Each structure stands twice: as structure tokens, then as C-alpha cells.
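Structure, as C-alpha cells:
Missing here: one protein chain of the complex. Every other protein chain is in place.
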Amino acid sequence: MKIAIMGSGGDAPGMNPAIKRFVEVAYEMGHEPYFIFDGLEGLIDGKIAKAIYKDVAGIIHRGGAIIGSSRSKRWYENEYRKKAFENLKEHNIDAIVVMGGDGSFRALDLFNKEFSINFVGIPTTIDNDIYGTDLCLGVDTALNVIRDAVDKIRDTASTFARAFVIETMGRECGYLAAVSAITSGAEVCVIPEVDFNKPLATKILQKEIKEGRRYILAIVAEGTKRTAEIAKWLEDDIGMETRVTVLGHIQRGGNPTVKDRMLGFGFALKALEALNAKEEGKIVVYKNGEFGVESLKDALKPYTIDPQILSMLHFLD
Amino acid sequence: MKIAIMGSGGDAPGMNPAIKRFVEVAYEMGHEPYFIFDGLEGLIDGKIAKAIYKDVAGIIHRGGAIIGSSRSKRWYENEYRKKAFENLKEHNIDAIVVMGGDGSFRALDLFNKEFSINFVGIPTTIDNDIYGTDLCLGVDTALNVIRDAVDKIRDTASTFARAFVIETMGRECGYLAAVSAITSGAEVCVIPEVDFNKPLATKILQKEIKEGRRYILAIVAEGTKRTAEIAKWLEDDIGMETRVTVLGHIQRGGNPTVKDRMLGFGFALKALEALNAKEEGKIVVYKNGEFGVESLKDALKPYTIDPQILSMLHFLD
Amino acid sequence: MKIAIMGSGGDAPGMNPAIKRFVEVAYEMGHEPYFIFDGLEGLIDGKIAKAIYKDVAGIIHRGGAIIGSSRSKRWYENEYRKKAFENLKEHNIDAIVVMGGDGSFRALDLFNKEFSINFVGIPTTIDNDIYGTDLCLGVDTALNVIRDAVDKIRDTASTFARAFVIETMGRECGYLAAVSAITSGAEVCVIPEVDFNKPLATKILQKEIKEGRRYILAIVAEGTKRTAEIAKWLEDDIGMETRVTVLGHIQRGGNPTVKDRMLGFGFALKALEALNAKEEGKIVVYKNGEFGVESLKDALKPYTIDPQILSMLHFLD
Partner (left out) sequence: MKIAIMGSGGDAPGMNPAIKRFVEVAYEMGHEPYFIFDGLEGLIDGKIAKAIYKDVAGIIHRGGAIIGSSRSKRWYENEYRKKAFENLKEHNIDAIVVMGGDGSFRALDLFNKEFSINFVGIPTTIDNDIYGTDLCLGVDTALNVIRDAVDKIRDTASTFARAFVIETMGRECGYLAAVSAITSGAEVCVIPEVDFNKPLATKILQKEIKEGRRYILAIVAEGTKRTAEIAKWLEDDIGMETRVTVLGHIQRGGNPTVKDRMLGFGFALKALEALNAKEEGKIVVYKNGEFGVESLKDALKPYTIDPQILSMLHFLD
């Protein structure tokens, strides 16, 4: 088979190890691996090239993705999907391995139904909002980048009587914020999924400050859009000078962790095995420590955060 | 119940989060948590104190263990174990949660048989050589410290035509070395479990050097005691100037990763649940993404590295 | 002499090494070192204690300051300064070494004129806005924290066609932003001191994008209050999806760099030497690689960024 790999949507650490493993295993299996550069935009513009070993030498430890990625508006117009199809046919490409999130998987699924170009999805997003998999590619690195930032703030927090608000990524999903709050011992965590009990938090934090609490760490998920509000609350109602950090794309950067490299390897292998087994339009997943394959429908059920994680947060309703 | 937590043997990142969670959950459950300081040595010397919330504030992100640890020769003499027992009785301590490796678990098991002091073990060693658990506390941090070191070497390796030998920890277990080699793309990996095919490696590496290979990374597990030999082989037979790095205790240091904090939390909770359930002499484990409890016998079967990991290494027999 | 050390204003990495060295050298010189905790607020409240060796063991590598710091409004009322004076007299303290910025130095200077309590100032602020010294304590660490963040963003920037805005600290001073922009190769840098030529930047960046530029890094000093405006400009006029990172207090955190430890040592020594030499109300400085002492008037002239640094920035008027 001729199989192409591509990124789609936001990038995430671990894509390069996945790309490397994809190329190596594809050759071992007797396939011909291809790159589609710059996501769906590149697919429309015909940025496709055969992948050779040398392309993936020395990339295992780099963040980002050597093949790029993109979001595409043109994709939702017929003529451009047709163009994409023709570009693939020109290279006789049989199937696509796509690293992306739910939106990208649905886009490829429709494309498959329209033009019969099979695909396998690798859940790749630091938001960790894919139901079917315990971990998406990039999450472990993002969590550790956040941890490192919060540790830095914590080291100095006790010097000063201050509150610190740290805004994390995650779109509509509070996973990054919740796990970061738990593992950094933050007092306050605000996520989109559950209501934050401000009156209760006010009462308890004010009491603790009277008893000697010197600082407050608050982790706020960007999806709540409440960063400014929480900062104002800490300043005005709790009465602590407050400082805000918006981590932004730092969370997508940095060398992938060991876990994200192993995940990238495992996802790439499983994706190729799925294609060998003639699976159609599947998502590879990592669940209870094992790699598997799920249908789009099963993998993309609405995501909810593990109740055990939620139970470790304070002041939630 | 009065329950004491202690470290035993080598330290590992993640002990502090486990200690913090132990104290918090013990109080929530209505128990009285105690610290035994400095391991079995401290137990013999009566270094025991009640744990309060304040003791575990601000420790979640620190490497090491605030309660210390030790190896003890005196423990194997009857009189000192008797002393240890008396120290525990003086505080009316019912059970011990011990963070350590197989040796420590066996020591506590004998002690329990002798003096009826129940215990639960938390597998805590960067060697990852406990059969019953996929991950021991500290392994994820150690792997990422090694990764960071190898990434640094890799960044500059291509500047020079050179070979680099990196010795990792792991005692008789090659897990750290094997996973590090895979995730850092090392060409050579030498571990105690499997023979390294030197003639084959010589042939292939010499060929690759002729074709343009500029550098070689070799990861050697300390348990093989072959670091110097491999360096000499690379220098003399492969013909590359070779430099050796012995990572040593750096691998035990640094702020615990998010995974090791979550593991520490989960192990501590499960240990207390096991004591609530009146389990006797058990080990808590993390397997296929779930926390569980196993008997000493089951948990301490001879450890072997996952064949899938071995299959990703080069030049093994 | 009895000499107290205190922090005042914002904290900065390197204070702990300075505190450690202060205590050690004070004893070597035959003085009695004291701590004033929590800055001017603590001085008013009498938080003063004799410093012993043990207090400063194991702190050399920690961010923050074990003696705390603060900003104080009460200080500007007579009665509280009088209280502060009485607290000092109670301990017979002869002089104060204060780690802070220009505001703190002026506060101590007035206090000295009012109550004859001599002081030496150690320029301690990541803003680097003290005229008399090439480097303030904490600047080198802050610059390297920013660098690490920008390196992370850069690693992934090329994956995507995107613009990244990074807001750095520095109050009214653009030093941190300027040096960060130069050393991270940022295309855009906006600082309070010099006007940023938006029309020129627009023209050139648009041209470069047409020729293949894939991403833009923009460093914006918080003092300009233009972070949102620059992000909007990149999105609307330059036409790149834009993401914002506000680094915030991460910049004050993390283990101090080697340079900040050496600076802390050097400043502490020089401060004590100045007191030995009966200097009155002086600031210790680091200039052209040497430690020295300057009058308040000389050290606090209006700060301007080195023209050579400015000359390396793009698009400045």
C-alpha cells in the first residue's frame, strides 16, 4: 500500500516520534510511506512527497511536526476536497494516517465516504478531549510543561503574600487544568465541566489566610473564559495582590516526554496494523495501558473527566 | 488505626507526593498518620513522630523524601528488630506503609510474621524491577531525566564525528536503559537481560559510518558492568572517538513528573484502602492503568522486560 | 556590628544565595547577622531574628527568599516608621542590607535621614532598571526563563503558520523584552523606551510572508500595555492567526542561574565591606565585571537601555 501521514489542527508534542515510527514500520511492512505537508491545506495544494528514512533521522526529540499542520476553511467547499482527492490519486495513495482531534477525524470520515480514501486517526491534542482514549498524543508533555511553570511560581510564592492565577489550554475540556491543579497542589481550579463554588471558596480561603496562609495558586482552564474574573475575585474579595500567567503555546512546545514518544510509537504501529487488517475509518486508542482500535462513533462519544480526578479538586459544586 | 509511613532503600521521585496524600487521606479516613524517619535504621532508633497537615505543605513538587530513607544491616540481627517492634508498640502503631523495593518488602514481611505488624508496600524504585506493577514510583521521572541528558548530548553530537556512551541505573534490570534507548533513538543498547550481538553491530555500524553516519549513541545499563568495554569497542573497533557519561544519582533527582505525582497519590490511597479492608502484607500495584493490590508472592515474581520493548532494540541476540 | 538583611518589593532569583553569603561573611567579619522577615511590613511588625548558619543551609539553589519580602503602604505613615525604628533599636541593630529596587532604596534613605539607621542597597529586580549597575540580581535567571519559554514556542512555531506574542515583565523598562527578542531571534519587539514602527513592520513582514515566512515571534514588554493591540495587529493587518502568552511570575521563579548566585555572593560581600568602611546610604553595583559602591544619587539616575542592544532590534524608530 501507499500510505500517507499528515497532521491536522493544533500541533502537539509527540508527532515527530509518531512520524518517525510510521515511516520505519511502513517500510518494514512493505508499504510505501508518504508525507502530506501542512495538513488539509497542503493536501488541497498537493504538498505530497514520498518519505525516506533520512527525512526522519534526528527528529525523535523535537517538538512540533516536521510535516506541519493547519486548519482549513477551504476544505468545506466541494471543489477543494475534489482537488485533494485528485492529488492523492496522482500519487496512488490508498490511505491516510491523520494525527488530529475530533474535528479532523470527522473531516476525514466525510472525505472517505465521499471519495473512498480510507484513513486511521491518531488522537493528537493536548486538550485530551477524545472519549475513546485515556491519553491523547501530547498531553503528557503539556502537563509537564504546566507543572514546570507552576513549580517555578510556587518556589517564589511563599516569599510574598500573593495569589497567582495560571490559565491553561484545553478548549472546552478541563482535563489539563484539573490534573495540573491536583498535581501542583493548587487551592483553586476552575474548569468548564463543573461549577466552582465561589462563596464556599471565599469563606474557607479567608479563614485560612487569617490562620497564616501566605499564597494561593489558582488554575483556570481557558475554556471557562473566567481568568480575569477569578483574578479580580482573588484581589477584591480574598484580598490578595494577584498576578496572572497565561501559558499559551508554551504548553504545545518543548521536547516530547518519554511517555509521548512511546505513545507516538505505539499509535503509529497500531495505525498501520489497522490498515493491514483492512479496518475502515478507525481511531487508534490507548486504554488501560493497551493500544487498540475503535470506530469513530465509539471513540468520539462526549468526553467527561474521570470522577476520581474531579473528586480531588476543592470547592467544586 | 495508627498507621506509619516510611521509606526503605534507594529514594525515588514521587515519594513526597505519596507522603502528602497518605497524611491527608489517613485523616479523612479517621486514622492517625505517623512518620518513621530514615527507614529501617530510624525505626530501630525510634525516630517516629505523629504526622500533621503542616508537615506535608509545600512538598508536592520536591524530589527526595522528607522522611528520609536508609539501608540497614542491623535489621538482620534479632535484637534490632525487637527494638523496632518495641518502638512501634510504644506509639501503638498498627500498620506500616513502606515505600521501597523487593528487598524492603521481604524485610517487612518477615517482621510481620515475627511480630504481627501489618504492612502494605508501595513499589518505589527507579529500577522498575517489580513484577506485579507496570510502573514503580519514580520511574517516569528517572526516564525523563535520562531523556533530557541524552537530548542534550544528541543536540551536539552531530557537530562532531563521535560516539557517546551513557550509563543508566537499574541494578540487575535493563528497563531504564531499554526504554531510554528506544525513546532517544540510540543505536546501541546493552542490558543485563539479553545478549548484545557485538559482531553484528560492528558490521552494520561500520557500514553506516562509511555511508555517512556521524555519531553513535550507546545506552548501557549499569547492571551489565560493560560501560568501559563498550566505550573501548566503539573507540577501537568502530573507530570513533568515544566519550562516557555516567548519569548516577541525577536520575533519582529533580521535581517528580506529573505521572509520578499521580502514581504517588494513587498508591497512597490504595495502600490505606487495603489496610481498611484488613488486607495482610500486600503490595499495591499499577497495572493496565488501574491501581490494585497483590500478594507479596504474586507481586515479586521474577521481573522480565516486555518483549515488545526488547523487539524495538537493535543488535540483540 | 549587628547588621540585618531584608528584602523589599518584588522578589527575584538570587536572593537566597545573597542571604546565605551575607550570614557567612558577617560571622567571618565578626559581626552579628540578623534577618528582617517580610520586608518593610515585617520591620514595622517587629519580625526580626538573629540569623544562624543553620538557617541558610540548603537554600543556595532555591528561588524566592527565605526571609520573604513585601510592599508596604503603612511605611509612608510616620507612626509606622517610628515603630520600625523602635523594633531595630530593641535589637541594637546598626545597619540594614536591603535587597530591592529604586523605591526601596529611597525609602531606606529617608529612614536613615530620619532615624540614622545606616543601610546598603543590593539592586534586586528582574526589571534591570537601576542605572548604576550593569545587572541587577535576578535578571540573568529571568532572561533564561523567558528564553526557555520562547525556545519551546519556537520549536513548534514552524509546524503552523502562526504569530506568537509573548509578554514579558519589566515595568517601565524594556530591557528584559529587548534582550529576549535579540537572543531568541524575535521578529518584533515592543518596548516602552522607543517607538515601534508599525507601518514599516507591516510592509516588511507582509513581504516576507509572501516569500515564505511561516511564523512571527513578537516580544512585548508589559510596560507598553500594548500586548492585545499587537496581537490584533498581527491577526488583522499581518493576517496570521495569533496566540498570546503572558509569562507573568514564572519569570521570577526557578532555581537561580550560576550568574545570579555569583552576583548574590558578590553583592553580599561588597555590602558588608561597605559597612565596614563606614559608607553611608550606598548602593552596591556590578559594572564592567567588577563589584563597586555608589551613592544613591549616582546609582539611581534615569535608566536607559544600552544603544547597542537597541540597534539589534528591528522596526524601531
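We just call them A, B and C in the order they show up, numbering each chain from 1.
The criterion applied here is as follows: contacts are C-beta pairs under 8 Å (C-beta built on N, C-alpha and C of every residue); 3 or more make two chains touch, one makes a residue touch a chain.
Computed from a prediction, not measured in an experiment: that's the story for all the values here.
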item: Visible contact partners (per top-of-document touch definition) of the missing chain; value: B, C
item: Full-complex contact with the absent chain, from C:V179, C:A201 or C:A271; value: C:V179
item: Hidden partner chain, touching residue among B:G68, B:G100, B:G170 or B:G185; value: B:G68
item: Contact with the hidden chain (one of B:D11, B:D102 or B:E294); value: B:D11
item: Contact partner of the left-out chain, one of B:S158, B:N276, B:S295 or B:Q308; value: B:S158
item: Positions on subunit B where the hidden chain makes contact; value: 7, 10-11, 13, 15, 38, 62-65, 68-71, 145, 149, 151-161, 164, 166, 241, 243-250, 252-255
item: Residues belonging to subunit C that touch the chain removed from view; value: 17, 20, 58, 60-61, 134, 140, 143-144, 147-148, 150-151, 154, 158, 179-180, 182-185, 255, 257-259, 261-262, 265, 287-290, 312
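Simple rule for what comes next: only the chains that are shown with their structure count from here on.
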item: Closest chain to global C-alpha mean, per-chain Cα centroids; value: A
item: Distance between the centres, which are taken as Cα means, of subunit C and subunit A, whole angstrom; value: 35
item: Shared-contact residues (touching 2 or more other chains) in subunit B; value: none
